[in-house]
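Complex shown without one protein chain; remaining protein chains in place.
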Amino acid sequence: MKIHVGIVGYRGYSGAEAVRILSKHKHIEVFLMEHRQDAEHRPEPLGGQPVQRIACTVDAAVSNGIHAVLLATPPDVSIALTKDLLPKGIKVVDLSGAFRLKSAETFTRWYKEDHHAPELFADAVYGLPEFYRDAIVGKQLISNPGCYPTAANLAIRPLVAAGVVDPSKGIICDAKSGVSGAGRKPTLKTMFSEVAENFNVYSVLNHRHVPEIFMNSGIAQDEISFTAHLLPIHRGILETIYFRTKGNPDANRILEVYQAAYANEPFVRLYEPGKLPDIQSAVRTNFCDIGFQLDAASGRLVVVSVIDNLVKGAAGQAIQNLNLISGFAETEGLL
Amino acid sequence: MKIHVGIVGYRGYSGAEAVRILSKHKHIEVFLMEHRQDAEHRPEPLGGQPVQRIACTVDAAVSNGIHAVLLATPPDVSIALTKDLLPKGIKVVDLSGAFRLKSAETFTRWYKEDHHAPELFADAVYGLPEFYRDAIVGKQLISNPGCYPTAANLAIRPLVAAGVVDPSKGIICDAKSGVSGAGRKPTLKTMFSEVAENFNVYSVLNHRHVPEIFMNSGIAQDEISFTAHLLPIHRGILETIYFRTKGNPDANRILEVYQAAYANEPFVRLYEPGKLPDIQSAVRTNFCDIGFQLDAASGRLVVVSVIDNLVKGAAGQAIQNLNLISGFAETEGLL
Amino acid sequence: MKIHVGIVGYRGYSGAEAVRILSKHKHIEVFLMEHRQDAEHRPEPLGGQPVQRIACTVDAAVSNGIHAVLLATPPDVSIALTKDLLPKGIKVVDLSGAFRLKSAETFTRWYKEDHHAPELFADAVYGLPEFYRDAIVGKQLISNPGCYPTAANLAIRPLVAAGVVDPSKGIICDAKSGVSGAGRKPTLKTMFSEVAENFNVYSVLNHRHVPEIFMNSGIAQDEISFTAHLLPIHRGILETIYFRTKGNPDANRILEVYQAAYANEPFVRLYEPGKLPDIQSAVRTNFCDIGFQLDAASGRLVVVSVIDNLVKGAAGQAIQNLNLISGFAETEGLL
Partner (left out) sequence: MKIHVGIVGYRGYSGAEAVRILSKHKHIEVFLMEHRQDAEHRPEPLGGQPVQRIACTVDAAVSNGIHAVLLATPPDVSIALTKDLLPKGIKVVDLSGAFRLKSAETFTRWYKEDHHAPELFADAVYGLPEFYRDAIVGKQLISNPGCYPTAANLAIRPLVAAGVVDPSKGIICDAKSGVSGAGRKPTLKTMFSEVAENFNVYSVLNHRHVPEIFMNSGIAQDEISFTAHLLPIHRGILETIYFRTKGNPDANRILEVYQAAYANEPFVRLYEPGKLPDIQSAVRTNFCDIGFQLDAASGRLVVVSVIDNLVKGAAGQAIQNLNLISGFAETEGLL
């Protein structure tokens, strides 16, 4: 017996990835919720799997027995849909930034738009299972983390919490992302001829993902310098993160801190000191891969954190959260 | 003393390439004609070269002493501007397909739109200098050839004219182009995430460049099968063209036919039998590079023709034509 | 209870793909057979799955209870290993071209090397299940088809067999492949800086995959013109195949021919007339996707056949064969 899960925004890259992952999930049947028509399709073979398509309305969700909905939509759409779905008892995992920043005021400061359902912040939990698993289980509204903060927080927070780095000396997160992070809507900046054989910095210090980092990794806003770059690849994020250590830890100590934090985590993988993952290490998986190199003499520590922005950075983590709130094994469909 | 040349559509890939080439032309000063505002620019360094910008009007053209205009615009825009410019004695090199097909009826059949200045066909000459140089010199309106037909016609016509191939047995032109051929307007099909790590056929048998091929290479419409594919590269066209020979020519005979046709041509380069150019052979040049391999026993001949779609396939050839109609050396600015 | 399957050449692209696919196979446990040491590894996370590694010897195979071996090796290595493994009752699926061409003489003509076990041709069957399933079941030595011939034969043979095309008028197969088809050994031709932003023809008429095509699709050698191009992508093959029809079939008739041939085939997918697959349609799947466009008036038919060269063109098809000779469901691990 499968539960019914609706997906809104299934033509976007994150939404399509969710459909792909869920097609192998043992306990879930997918319903595509038609939020808007989009004429441009890829060609489809004859005789493919029948797909359930329903209207993107609360009535359709109720009458089709939808248990939970994944929203791969912009914040304003997510807010409007969430307001309607929650009162019907339908669970929501929202992939937008609508509910990540704890208050409408903070949201507006970083997203430069109003928030039309501030009352929902009280119901939302930030869906980074490695940090907040207990709070996620049993919740009805999960705010799925941003792609950059997922890779950054998993790398930063254990070191800060263990006191082996000194955030007051500054943490530099130099982040590089594939183009799919910018969405599927055609823009000049994401055209092949602009991206290929090129590389650029597109956000310095003021990216709207920045507050998600300092709010969840135990540091102050000015302690993190975050820069986002656009890689000429489709998917994947690699972040090079620079720390100054505290208390002269050696490489084994750094590794122990990470191992203690992630000993039982199915989706965080560590590397021995001096071995570094590359983007292909994590692409098409729900893993966050973390490696580092330490210059103990000078106290400089460089950590490399890699995820697939469409999986652990979006759809995969959303399904990880969906599993948690639905009572399934957390890894179902994701290994 | 330089002549003044206006460029309309200078933000597109072909127009920008024309600006780049003309910046090194000894006898031409460029005027950017502002046909429409487009907010998205790349960052520009401080203190760059001053650029002449004028309105895209006949009055502005006249008052700035414009001698000739390059139109890197869609057919309807080209038609409207040409109608206004010619009566003022201003020469026009049009990069659109507006005047390539000899009649409004043929234009409408292939371009699926009306033609609002059929009277101008009488004034236009097809600007493939290797075939029509004498007709180009002295003309006021040059219809610059399409990118695919340039590579195809230069490869096909000499063989047909010399009688060493048999068009009645079919000529297959399997063409592959970089993404810049689709223009700079953002579309889903030209986004990085759709094009990279992909390859597709986007036009089979009915591409609107097809009539330019059979009308200029001495063959019948049904003798040419043309297919267009989209390569995950920015610029360059490679066409693999399949012939059946006539009269049992050997490889030397094929080479002689090409050498006789292009002995004095500065922009066609030949390769010894069995050596084939690749796209990088011609990228960023105004050359058309032609190589071939013959299986004499079975009479099968495969010709490979390569150009840069933005140079010999657009801006470079337009400047070659501009040189011819302005009395400059044909190669000025192009070697 | 799982059977033990050895993989030789598991560091190459095809071999690694086989390991990846088999890691999800219900009935197979993989043993990596160390044919040669290669120092260059990608970084590996700590605590990964334990992998069974054994020597690449018949003794090691026997003592580890190996039931079948996949050979992702060059022809000479495949021949030497096959000679040793078969007498021990171990099944072999060979991904090289060693046993595809029916005789040592034909092998030597196309591969330009001697064949040191001509006696094995009698035992080998060409492993294209869609054509030769009955002969494959129960065999001990399967010669896995080449990547290009797989896409070509599946597109050509049904049309020829049904008499709707005229091979005597020539069949042109213009094939384009990703770089992984050239293997993982570093060469100048496969370096990033030579391949990116480039495209070339690397084999005209005489590719060693040509005989696999005419020997398995019911046509004569001179009826097929095959050209291979190198795409700047990692994986995937698209072949554009040009036919002249016979008997004036319309598009529905062509579709019916394909549907009749592949009605019960799990790994061939068809498209409605005029819809064409692109490379991403088939990448990371074991499908061969076939679409076509017909110009009925002139009798010109263009078929587009797409596979992933590492899956249906190599490892996936090898596992399809492995399933058949081992008595598993043919699709196990492959959907």
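Per-chain numbering from 1; labels A, B and C assigned in written order.
Rule of thumb we're sticking to: a contact is a pair of C-beta atoms (placed from the backbone, for glycine too) under 8 Å apart; a residue touches a chain by one contact, two chains touch by 3 or more.
Because the structure is a prediction, the values reported are computed rather than measured.
Engineer: Could you tell me which of B:128, B:224 or B:276 touches the chain that is not displayed?
Structural biologist: Among B:128, B:224 or B:276, only B:276 touches the chain that is not shown.
Engineer: Which of these touches the unseen chain: A:46, A:62 or A:205?
Structural biologist: A:205
Engineer: Using the document's definition of touch, tell me which of A:29, A:84, A:174 or A:332 contacts the absent chain.
Structural biologist: The single option touching the absent chain is A:174.
Engineer: For a quick check of understanding: of B:236, B:291 or B:313, which residue touches the chain that isn't displayed?
Structural biologist: If we include the chain that is not displayed, B:291 is the one touching it.
Engineer: Thinking of the whole complex, not just what is shown, which of A:213, A:238, A:288 or A:334 touches the missing chain?
Structural biologist: Considering the complete complex, A:238 is the one touching the chain left out.
Engineer: If the missing chain were put back, which residues of subunit C would it touch?
Structural biologist: Touch set of subunit C with respect to the missing chain: 13, 40, 179-180, 184, 186-197, 232-234.
Engineer: Touching the absent chain: which residues on subunit A qualify?
Structural biologist: Residues touching the hidden chain, for subunit A, are 169-170, 172, 174, 176, 196-201, 204-205, 222, 225, 227, 229, 231-236, 238, 240, 242, 244, 276, 278-280, 283, 293, 295, 298, 300, 302, 304.
Engineer: To test your reading of the contact rule: which positions on subunit B touch the chain that is missing from view?
Structural biologist: 42-48, 196-197, 269-272, 275-278, 280-281, 287, 289, 291
As a convention for this text, only the chains that are shown with their structure count from here on.
Engineer: Centre-to-centre on C-alpha atoms, which chain is most distant from subunit B?
Structural biologist: Between subunit B and every other chain, the largest centroid distance is to A.
Engineer: Of the chains shown, whose Cα mean is nearest the mean of all protein Cα atoms?
Structural biologist: C
Engineer: Which integer distance in Å separates the CA centroid of subunit B from that of subunit C?
Structural biologist: That gives a centre separation of 39 Å.
Engineer: At what distance in angstrom does the C-alpha mean of subunit B lie from that of subunit A?
Structural biologist: 46
Engineer: In angstrom, rounded to a whole number, how far apart do the mean CA points of subunit A and subunit C lie?
Structural biologist: 38
Engineer: For subunit C, what residues touch not just one other chain but two or more?
Structural biologist: Each of 196-197, 276, 278, 280 in subunit C touches at least two other chains.
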